[in-house]
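Once you've had a glance at the structure underneath, I'll fire off some questions.
Missing here: one protein chain of the complex. Every other protein chain is in place.
Our next item is subunit A:
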Amino acid sequence: MGLLSRRATCNTHGQDSSYFLGWQEYKKNPYNEVNNPNGIIQMGLAENQLCLDLLEPWLMKNPDALGLKRDGIFIFKELALFQDYNGFPAFKRALVDFMGEIRGNKVSFDPNHVVLTAGATSANETLMFCLADQGDAFLLPTPYYPGFDRDLRWRTGVEIVPIHCTSSNGFKVTLPAIEQAYRQAQKRKLRVKGVLITNPSNPLGTTMARDELYLLINFIEDKQIHLISDEIYAGTVFTSPSFVSVMEVLKDRNLDQTQVWERVHIVYSLSKDLGLPGFRVGAIYSNDPVVVSAAIKMSSFGLVSSQTQYLLSAMLFDKKFTKEYMSENHKRLQKQQKDLVSGLEKAGIRCLDSNAGLFCWVDMRHLLKSNTFEAEMELWQKIVYHVKINISPGSSCHCIEPGWFRVCFANMLESTLKLAIQRLKSFVSSIAMKSQSHQELKSLRRKARNNWVSRLSLQSFYDREQDTTTEPH
């Protein structure tokens, strides 16, 4: 039988990563309050399930939007036939208004610059196809969303070169780090076509500071390359500092209408902010008409269902509803995040200070047997299989410091979160006890040896014992 393509047989789909393996384990034994209270709690899935109860009453009050009617009359035929890749005009208008609202209306977006795609997954891949050739590279700050390895590289043949960020400065992007990444790419003979940032960051849960954005804009201006800002978590910023979009920074610096303006592209989606990942609603926003034109044609391979466009155009046009929704969304996210952070603190575990996202970036370095990724994997396996919580190890996000984990909090009830924290607390105590009893045992052994040695009083014996007491722990 004819073989499959190289793309089909390689593993750039990334499904062998621990990120996905954890999900598989969860699926085999999923926690359920009633049916399976000892199952694995899923904290490796960045979903926003906190506000779906707000959407349900809206749907009941707007039966036309769901029922494919306008003023009570069926427009089913019109929708069923609508496959124009330019997208439902009403939906694009509603979407750009919503995007503007999220950014405090400090920037406004033009619906003609929007390309609709079946989710941000599709948007990111499409942008790669438009901006880079096979063998080119994009620079990405680490840690980054594990899915990028597949989304940006698999079918496009584009490479990712990491911009390494560390805890020394809260994982912020620095000029030396960007330049180092650029040099790395050149060493590997890769042509760098751009930088891709996720702002707010996944997995960090933080928004980028203005000076970071300035840094990046200066860099892409200097190197004449693109900047993609994946802003799918823009609506999850629940506390200060408020969200600053790269578009806002460009406007502030009077860079709109310049060349660099056309090299900055935004990716958006309703999967995180509205909690509707199943509906597959993503968008590319670009000020370069050639990119828009090419991306629109490519969107043929992943259009948004017209049924869904119609429903969401009605929803997003209801500005009163969206305002209330976003405000409540922020409140609930903030509370759940606070619960997680304080709960972990009581277990002696700290988190990176965060103001956005559906997850925390958790510091478990002190729980590692050694400062290595092997130790991180060992800890992760314990947490998945014994503590029964699926979390994402930093190595799956390409973090260069072992011991960090992404822990999601927005995809569960308060009670489940409490249980997860309880399990972690017990786990940490058990490690502490093991370590303590190990220490006590060692101290007893040392006393016994000392007595014996003092009875024999031979210096050479004591020297030998000293060697054996210096094992790592």
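Here is the rule we use: contacts are C-beta pairs under 8 Å (C-beta built on N, C-alpha and C of every residue); 3 or more make two chains touch, one makes a residue touch a chain; residues count from 1.
Everything that follows uses one rule, which is that contacts and distances are computed from a predicted model.
The complex appears with one chain absent; UniProt names that chain "Aminotransferase class I/classII large domain-containing protein" among the candidates "Exosome complex exonuclease RRP46 homolog", "EF-hand calcium binding domain 2", "Aminotransferase class I/classII large domain-containing protein" or "2-methoxy-6-polyprenyl-1,4-benzoquinol methylase, mitochondrial". Although one chain is not drawn, the whole complex shows that of A:153, A:226 or A:365 it is A:226 that touches it.
One of A:70, A:93, A:155 or A:251 touches the chain omitted from the figure, and that residue is A:155.
Summary of contacts with the chain left out: across A:160, A:185, A:217 or A:294, the touching residue is A:294. Within the entire complex, the positions of subunit A that touch the omitted partner chain are 1-2, 4-8, 13, 15, 47, 49, 52, 55-56, 59-60, 63, 66-68, 74, 76-77, 79-83, 118-119, 121-122, 125, 129-134, 136, 150-151, 154-155, 193, 224-226, 263, 271, 275-280, 288, 290-291, 293-294, 297-298, 300-308, 311.
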